[in-house]
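Following this message is one structure expressed as structure tokens.
The complex is shown incomplete by one protein chain, all other protein chains being positioned as in the whole.
So, chain A:
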Amino acid sequence: MTESMRPSRRDFLNWVSASGIALSLSPLASAEAAGLPPRASLPGRSNWNPAANGAGRVDGVAKVTGAKLYASDFRASDLPGWPAKTSHAMLIRAPDATHVYLGMDLGRLTGALKPSVVVTAADLARIGARVPEFYAGDLFCPLGKTPIYLGQPVGLLIFETFDAFDQARLALRDGTFVKFGEETGPVAMPAYGAYRFTRVAGATPDTPDVYSPILAGWVSPGRSQSSPLPIWSPAAKDTEAAYAKAAVHGERIRGELAAKNPNLLVLDREFETQSVDPMFLEPESGLAWYDGRSGGLELVLGVQSPYEAADSIAHLLGEARAPFKPARINAQFTYMGGGFGGRDHTPFVLYVALAAMFFPGHPVRLAHDRYQQFQGGIKRHPFKMRSKIGVDRATGKIRAFAADHVLDGGGLANFSPNVATVGATAAIGIYDIPKVDVTTVALHSRGVTAGSMRGYGTLQTMTALEVLVDEVATALPLDPIEFRRRNALGPKGRTMTGNPYGVSVRTPEILDKLEKHPIWQQRARHKSAAPQGVLVGTGVACVTKDYGTGADCSLGRIELSPDGKVTIYCDHTEMGNGIGTALANRVALHLGAVADEVSVARVDTYDALGLVTSGDPYTMDQKTQDAAERNPRWVPAISSATSASIGAHVGTHAAAEAARVIFRFGLWPAALQLWGIAPNDRRAKDWSKAQWKDGQLVLSGLAPLPLPALAATAHARNLVTGAVAHSFSRWDWSRARFPLFGEQYRAEIDALAVRRGGGRFERINRLNVKFPPTDNNRIGTSYTSMCGTLVRIEIDRGSGALRIAKAYSVFECGQALVPEVVMGQAQGGFAMGVGYALLETLPPFEGGPGNGQWNLGQYLVARGSDLPLHDLEIEMLPPLTPDEPPKGMAEVVMVPVVPAILNAIFDATGRRFQSLPVTASLLKGVLA
């Protein structure tokens, strides 16, 4: 297998799906008529404003007053045009994956409790439903088969009234009505993906690499017929040449690590991570109504990936027989009660749609309770890792690193291949290592499906690395921060795929901050001053985490009214990340005012661009891209999921570019008019010298101009008052020129439409588009952010109870669009890191969440009392330059917390834990 089979993070989407079902997607616009807030208004202008300069979340008032915002809040009666009554569906899942499924015994549901409709695998086969490739596997386990995973759905029960539903769910709570027969053992299925990343640097930093994924492409091994595990050896029969080349280099690196060499310190360690649940607070929920007469399927969903959800539903029903194929699908998207990756590409939405299709004429709500969310929701991958590191004893420089990762992907492939590759390419963290060889394989198991979750594989691999590095520093011995400084990758150094980072690299600055911090400086003193019965230890870790997926899209539309009010539309979704507020602030940099209205999850307001797409942006070759881009409406992809920490960097990009166009071709010429500056005056080109100050445009020596006056002039003179833009990033933005007002305007966008005065939006055909080259698909990480953490812990010898006494995290994120949100994300990332390190765990199979009996209480997440609420210091480095673009940071802030705690535990106890979580009972055990 070669790079052409590299997994796509997302299937591409078309406006009209291949099935011929018309798709339309919008936020809950119809809720507006019901007096609900479909668009978040800023708590300023007409309402109370918490901060004079327009700060505060755009969704702030709605969230503190209990407004209907989340998918779980809506019922049919909230939605104009829908029937008044809501019916309720229950998704039944298999608590067993080692016995043949025999069916549901619903005998206990009698009289009014009988479901109106029961949907099973046979029904899906009967109507001709198709499972989208991304979710390959039976949506319902057929009779006579062993479920392929614990928690695989077996049926959908639909009840006309809430009363019937509520009583039935009580009657079915114990799950024993799902019947199983003969024991078969778990179902064996092939691995989801296997890859090898090998790099051999040239003799000096300036010479080209001998071998790298950038030079040679990404490679995968062959597979044996009899085992799900791949064959890593280069010498195996039928091994492809491209793979063999990497494997020969890789085996040589491993040989060097195995050789007896007294000058080289070699450590060979295993590390294991656990399965955890994202535990977003709102369980998955959706509402759908199939009006059998008009043929429309209406949906209300809360997901991170709206395009994908609608397209998957269209695929599911695209070839269904009448009347199970809707003529059109109208999906509306809500705010989310947390996401953390777990609502990106979730199969849950397929069942919401099926519930409606099988009960036409009735709006149907499908909502997980917490037990069901544990049983069926996407999990974080457990990793088993073996890592070998070779360090020159004299210089303290890392010479070589080799690792083997095995991921448990659970029942469905979902994002397993991608998590494997992202985890593998993060395996050397912040370090510059000339010889690297990492293999990774994601396996199927009967566990609950694992997929996207904050950290996306890097949390697991960098935790193992940073714990290993700490052990190396102890063994050399060398101060842990000095060891990191000697080995840190510089701005021009090459990552393990062979490319340099495309953004700022501030590791030395972060290491300096860590080293000078009192927690680090006073570590020996606090350790020696530990009270009787208490062990004190200090730990450090420093990591870097990519943001972006390598094929990210940004859509934005800005409108400026004649009285200077700004309205922003964006296709990214709100899960707590503050995207709306970030948009408002980023656009304000160009337009001088915080928006009056921000509308997120909008995928319906970009028609003016007339975008089309084809192919897979991750695997496309250059020739195909070159041919496709001749169509001025073609882009490699239209819309992205809100994931991969791209909110600030990607989600706001197109809106910012649209605002820039409005400034340049609307407000600036209006200003010239008001200032009386003629077009041939040399100052007419001084737009970059003008600045916004307190809502007024200021240029030296001229009267400041308020935004409303400029907007009125722009409207009156038929200048640009609105813009719609699209851009695409493959570790670099697309670029194009657009003919506007007699000049060729250059921007980092690939599609543009503008509105003049109060007119309609008109598309501006691009010239000389430059999409990022398809070879960039060989990059592992180009956009990255750094974060370091220090923790001081105290462990009670008697009970093993661990308290975090002091902590400090320092990170960089370019220009922080909403510093308060950034700090909140960093604090939340710290809390989630503590939970992962010390508390959270799910058993993989029987006895695990797939049995439908798990809930909070048994599953522990960090509460306030687990955290140093008054002793956590977080420092956000200022941007390197005032115009440094925002960098994603919501994931990286979680990662170093985990190894820093483990390293502190070693410092306190002398014990290196090689698996997670390190619970109080484990600590008590080793201290006994």
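Things worth noting here:
Here is the rule we go by: a contact is a pair of C-beta atoms (placed from the backbone, for glycine too) under 8 Å apart; a residue touches a chain by one contact, two chains touch by 3 or more; residues count from 1.
Going forward, contacts and distances are computed from a predicted model.
One subunit of the complex is not drawn; among "Cytochrome c oxidase subunit 1", "(2Fe-2S)-binding protein", "Glutathione transport system permease protein GsiD" or "NADH-quinone oxidoreductase subunit J", its UniProt record names it "(2Fe-2S)-binding protein".
Across A:378, A:391, A:831 or A:900, the single residue that touches the chain missing here is A:831.
In the complete assembly, the contact with the undisplayed chain comes from A:340, out of A:340, A:383, A:663 or A:745. Screening A:159, A:307 or A:371 for touch with the missing chain picks out A:371. As for the chain not pictured, it touches chain A at residues 43, 48, 50-51, 56-57, 59-70, 72-75, 77-78, 162-163, 166-167, 170, 278-283, 335-340, 369-371, 575-578, 818, 820-821, 823-825, 827-832, 855-857, 861-865, 867, 869-870, 872.
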